[in-house]
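Accompanying notes for the structure given below.
Note that this complex is displayed minus one protein chain, with the remaining chains in position.
Chain naming follows the written order as A, B, C and D, and within any one chain the residues start at number 1.
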Amino acid sequence: MLEATDLSVEFAGRGGRRARAVDGVNLSVGAGEIVALVGESGCGKTTLARTLLGLERPTSGRITYDGTPLSYTGRALKAFRRQVQLVLQDPMGSLNPRQTVYEAVAEGPRIHRLPSRNTAAVAGSEVAAAPVDEEALVASALSRAGLRPPERFFHRFPHQLSGGQRQRVVIAGALALDPKVLIADEPVASLDASVRGEILSLLLRLRDDLGLSALVVTHDLGLAWNIADRVAVMYLGRIVESGPTEDVLTDPQHPYTQALLSVLPESPQRIVLTGEPPDPTRIPTGCRFHPRCQLVAQGNGAPACSTQPLPILPAGASPQVACHMAGVDQTAVSSSGS
Amino acid sequence: MLTLEELSVTYRIGDTRAGRAADDVPAVRGVSLELAAGEALGLAGESGSGKSSVALALLRLLPRSAVVGGRVLLDGEDVLTMKWGRLRAVRWSSASIVFQGAQHGLNPVRRIGDQIAEPLLVHRLASGAAAEARVRELLEQVGLPAWRARSYPHELSGGQRQRVMIAMALACSPQLIIADEPTTALDLMVQAQVLTLIRQLIADHGISLLMISHDLSVLADMCDRLAVMYAGRLVEVGPSAGKFRHPYSQALAAAFPTVGDPASRLAPRGLAGDPPDPQELPGGCAFHPRCPVALESCASTDVPLRVSGDRAAACVLVGE
Amino acid sequence: AEPAQKKVIKIGVTQAVDSMNPFLAVRLVSGSIQRMIYGFLTVPDSKTLQPSPDLAESWTTSPDGLTWTFKIRQTKWSDGQPVTAEDAAWTFNKMITDDGAKTGNGPAVENFQSVTANGQELTIKLKTPQASMLDNPVPIMPKHVWEKVKNIAEYDAEVYPAVGSGPYVAVEHKKDQFVRLEANPDYWRGRPKIDELQIIFYDNPAASIVGLKKGDIDLIGRLNPSDFESLKGDDNIVQWNTQGRRATYLQINHGATTSDDKPIGDGHPALKDPKVRTALHHAIDKQKLVDEVQGGLAKPADGSIIPPLYKDYFWEAGGDQKIGFDVAKANKILDDAGYKKGPDGLRTMPDGSRKLQFRFSIHTDAPIEDKLAEYLTGWLKEIGIGLTTKRLDSSKFSEETGTTALFDIAISGWSVNPDPEEVLATHLCSRRPTASGEGGGTESFYCDPTYENLYLQQQKELDRGKRADVIKKMEERLYTDAPVIALYYPNDLEGYRKDRIASITPIPEDKGLLYGGSGYWPFYTVEAVSKDGAAADSGGTSTGLIAGIAAAAVVVLIGGFFVLRRRQGAADERE
Amino acid sequence: MSTVSWVRRRRSAARFWADFRTHRAGVAGLVILAVAVVLALIAPLFIDSGVTNVVSGTGEKMAPPSLDDPLGTDESGRSVLLMIWWGSRTSLLIGFLAALLSMVIGTVLGIAAGHFRGWVGAVILRVTDWFLVLPSLVTALVLAAILGGSTATIVVAIGVTSWPSTARLIRAQTLAVEARPYIERSLALGAGHWHITTRHVLPNVAPLLLASTTLEVASAIVTESTLAFLGVSANKTSWGTMLRGSYDWGAATAGAWWYILVPGLCIVIVVMAFTLCGRALETVLNPRLRTRAV
Partner (left out) sequence: MTAALDELEQAPARHGLLRYAATKAGGALLSIAMVIVATFFLFRMLPGDPVRALAQGRNMTPEQLDLERARLGLDKSIPEQFVRFVKQTLQFDLGVSYEYKRPVLDLIGERIGSTLLLTGTALVLAVSLGLWQGARAGWKPGSRFDKVSTAISLVLWSVPTFWLGLLLLMVFAAGIGPIPGIFPTRGSSSVDKPDGLAGVLDVGQHMVLPCLTLVAVVYAQYLLVMRSSVIDEVGQDYVTTARAKGLRDDDVRRKHAVPNALLPTVTLVFMRIGFVVGGAVTVEAIFSWPGLGQLFYEAIRVPDFTLMQGTFLLITVSVIVMNTLADVVYHVLDPRVRSA
């Protein structure tokens, strides 16, 4: 459905240096599929998500939706955004503190003049009598998001809701437009542990009931394991490994994925990577992971690691990995991990 | 070495002068805990359950709007009734704190070396060159080059800053370190680095640790014993190994799935309902509205911690 | 040498010196100071105000009145050099030849053909006869000092002691603060009776009154009525209230024309009608104005632009000629002339074309004029004439009322010198601006053949008595034709401390002026109360010391307070 | 859904009022303000501009307060009380109009500077900064001196010199609001510039704007009086021109304390009322301050 091809996004950093936040990414989200995009902080996950929604313009590469490339004219974007919706990490921040739940959910339909057929109501003019069924629209979105009975929430302000409820309101706001794809950027990161499960269940349910596709951006591998069909691991602006969740998370191929999984508390041995998180303004030559790669650090790396860049992984469902060592010396990898 | 007896913290908000009734927020409601020397205790619980309030109460750092009850015995001395002068002497030299937000816990306009040395100077443990040497030593202990002493906080990454906070906490060689969510804001990999460091340091120096987090799996990994809070109360205390007994603890544990565990695959679990509002706590067991196994009696009777084996839980279902 | 014995008199003024260079200075205060530090050809006599010898010991005129010969007094500049006719000639020639030097007193030499010197003899040849020759306002400057100055127009003359030949020598000038003058021991009349004269500037008139009451200053002139009133009741202060030099009058746009007789401006047509002007005149209650606006401290004007101070030249209407306050008569005049009242109470032109709605131009920032405007508005309303007040800043005011004639009625006033020629000249045809709006200096755009003739007549008339008669005729003409309507003659209001000033002679000596007068007479004759002045002086310093010490003590106390707090707070303070 | 928004408005107004009421100083300010404004508005029912006319000055000149003239008289025998009353109209009018002008300019430019990144914002910001550092009183003086001192020009002079701080405030607030995720969410919903600025930014800056405008009125009144005192205002009767009058007519040296004190105190009280009110509004409406008001 939604596909990114050779996507790059650069930012002008300080002192003229350019930060390549997204540096060649191929990624697709199929119909009814939940894809998890995982990676550490600053690797470009959010930038990728925003670019997919047209909120950021790619420096190169393109985004296609249902096969048609995304156009950046105001009208095209607006139409596109009826289909693809965004849910952000911070549900409190995503709601205007001066809007009630009702207004927050109705905002999308009003922008898109929904329901439009039988009324001439001017979008954005709150005072003009809105169509009778706007309320129905809002109510149905709220109940689909699990806020029942919806009328009870209409007049609440965000600060009168709990974190989980707020996130549901945000999701309801997206659902009110009947989108096909939902991009969720760390949807539960700021929620309490006990509440997050509920939101994740909601996403799964929406996928099952409405056939919604979703791209879930997260740094939490457990979350990916919880809900994703497919996982893409991102490192420094590139996807370094992708494939079905079971494959990637139980049998990681890339040393980076391996390290990530190893630091989970329950994992038997830890591979704690040294060094600071990478800087997108100074992308290393060769394999971009090589300065921190535990294999290279142990002297098990290939000479190509520091010199030869790796090809960009194609978008696709099959397991893929971008590593010079992948498949070459698996035994060495696992033994050195201990 | 640290004993909490029926510790309670109530925040008074609202303007009493304006004639409005003061709204009280009972953030901590009778917490009793004991921490032996050299022991690592984890305190878990979701947001707003009163974890930080407990931590701040230990050194009487709460704002003036907070009313503290009960006793906090630190080496047998009650912190809550100490003279201010004595209290200042105890602070940091007996117990130090590593706060959650490392970026805010450091003063942005002062060099980190000065900030690390400050407790040394305040407590007259070292001065001048000796303090400088100690700062260098501390920085090396937490794996930072000594020249970093001249850096400002913003020049450091989050992980480094948290290391500085840890170095600072170690400055006066306290017997107890309180770590309030020391890794929450950090990245996965950095979090692992910091936890490894803490684990190693307390082991090396034989320091007691009170670590606060909402992530049960992290605590289980770090601590000998775990305490779980809900709505200002302890609901469960016990060794970190072994299964939880209280339904809330269980739910909390289930919220962090084990990767590779087929049971949690495509089956996220959590608790229905909302976390309680400390100002409007439900009667009876505060957890009963969300409890998947609640009995009718739960709505009316509050259950104190019940000991069962090596752990204690506040639930009727946990037998004597 | 013995400063405690020094006799000092301090004069407060509310204007600062603009320039110490007499060629450039235009402010009144600068003129007053020049009078004290430089000699002039003549000065007004202290009794009669007639020209009397100053640097010019004596003078003669050629029969045609075109050549004047002055004999310069044998005296010394304050630096010991002799004063010669060369100095005077240099001064006048400098002004004739150097445009920059004309700034201060340019018009005074406009009529000069040539100026030559021969020893102590100064010869001035004029272009046309000029009776006012003896009222020349130009201070004579020491040639040997000033000829070294390259560019007069940019010279600030801040060199002290300044070389002069007046009763005082300027020894110090602090910009915007004060000028200090010391007695000139070599002054030809003899050394003044005090040692030092200080002229102290106040920006804030209220502060100057406070200063006088407190004794910071000893004398202050040019008071406005309310400030003058506020001196009442202070035993140490003498309130000095005499006839003044000024006349306040209305200037009426009676059909302004340029010097080539083309109409200019946008004056109301009704004002061209002398009957309307007379009606206006009748509608003004001058006595009421004096009482309300001037606090009674003025004389209502039943004459023209020359105030009664100048007895010789003063003219006053009497009998039938006198136009008194008479609203009914004013209304009748207007009714008869066909200006009919409309339903709104305003009259219209006889042809019905325009309402009689006039503008009244006054200065911004002039409270007295504001008040005056309100009274006029009230009275004119009663005769069916509307008046709206228009406030203008002084440059715009002088442009609109002096050049472009964009006014109907405007306030005006003139400070008249002992020789009234200049004020009379302001109503000459030649003073009207050119078509391109240049030149000028007219007070009324007046151009009247009768008046012109009279002017020429008085200019040539060197007999003082006869000349005065001609001048009075000119005043009469102005009164009846009413291009200007004199309102009142404000009194000269001053105040001084009698515990400081033992005696001071006004000019003219009989009920004359002190600071506000022309000439140095009052300050030449002033005598200080000897010991008090010194005592007060040292008292001033000691209060300064006390205040200083008090301030220091406060600082120390505050500092100590902090230190103490720090100490004591160290131990066990709660958070 | 007008009922929904109506309910919302009423509720937030009620909440606001409940909050505001706790600020005693603010309430006091509001009461004084209301009284002052009402008095100014109803003045024409009782008196007319005649009270400021010298011809109508019937009392004794500079008479101390008495039963006839409770606040004494001025140099023309006019009642200071009546003049103050009538003059409050000019002072308040100038204060409000200047603040309004400054608010309008400030809001438009502030939102534009904050919303439009790139050169538009940069240019507006630069201009704002430029105006901000101009010494406002000096600039207002020059403007008033050059344009002449009518009410309109005084309003313009004050308004034109005082908007930049509003613009700065609004810009900062706009930036803060636009950094909030709900703007991103709104963009993702398909909103355009107009929607973002009018639906999200404006409502969020409006309260602060109200507070800042209230403070602005206060400083405009002071500025007007200063301009009048420095003699560039040709207004009929305002508190500033009354003070100027007391200065011109030597009230201080004549011991006419009422003539100096009364207009001055009126300025202080009204300005303070505006200030208290504005500050209370600020604390109530600025969430950043509210969280700290424990």
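Assume a residue touches a chain if its C-beta (ideal position, glycine included) is under 8 Å from a C-beta of that chain, and two chains touch if they have at least 3 such contacts.
Bear in mind that the values here come from a model prediction, so they are computed numbers and not experimental data.
Colleague: I'm checking contacts with the chain that's been left out. Which of B:Leu59, B:Val142 or B:Leu201 qualifies?
Modeller: That would be B:Leu59, which touches the missing chain.
Colleague: Which one touches the absent chain: C:Trp90, C:Phe112, C:Tyr168 or C:Phe201?
Modeller: Of these options, the touching residue for the absent chain is C:Phe201.
Colleague: Please output the residues of chain C touching the missing chain, sorted low to high.
Modeller: 3, 8, 10, 16, 18-19, 24, 26, 99, 102-103, 106-107, 153-154, 156, 174-178, 180, 198, 200-204, 206-208, 210-211, 213-214, 216, 365, 393-396, 398-399, 402-403, 431, 434, 436-441, 537, 540-541, 543-549, 551, 569-570, 573-575
Colleague: With the missing chain put back, which residues of chain B would touch it? List them for me.
Modeller: 56, 59, 61, 88-93, 96-97, 99, 101, 104-111, 118-119, 122-123, 145-147, 151-152, 154-155, 165, 168
Colleague: Please output the residues of chain D touching the missing chain, sorted low to high.
Modeller: 126, 129-130, 132-139, 141-143, 145-148, 218, 222, 225-226, 229-232, 240, 243, 247, 252-253, 260, 264, 267-269, 271-272, 275-276, 279, 289, 292
FYI, only the chains that are shown with their structure count from here on.
Colleague: Distance-wise, how many Å sit between the C-alpha centres of chain C and chain D, to the nearest whole number?
Modeller: 43
Colleague: Between chain B and chain C, what's the gap in Å when you average each chain's C-alpha atoms?
Modeller: 86
Colleague: For chain A, which residues are in contact with chain B within the complex?
Modeller: The contact residues of chain A facing chain B are 40-41, 162-165, 192-201, 204, 219, 221-223, 225-227, 245-246, 249-250, 259-261, 263-266, 270, 272-274, 276-277.
Colleague: How about chain D: which of its residues touch chain C in the complex?
Modeller: Residues 53-55, 57, 61-62, 75-76, 145, 148-149, 231-232, 234, 244-245, 247-255 of chain D touch chain C in their complex.
Colleague: Under the definition above, what is the set of chain B residues touching chain A in their complex?
Modeller: 46-47, 157, 159-160, 187-193, 196, 214-218, 220-221, 248, 251-252, 254-261, 264-272, 274-275, 290
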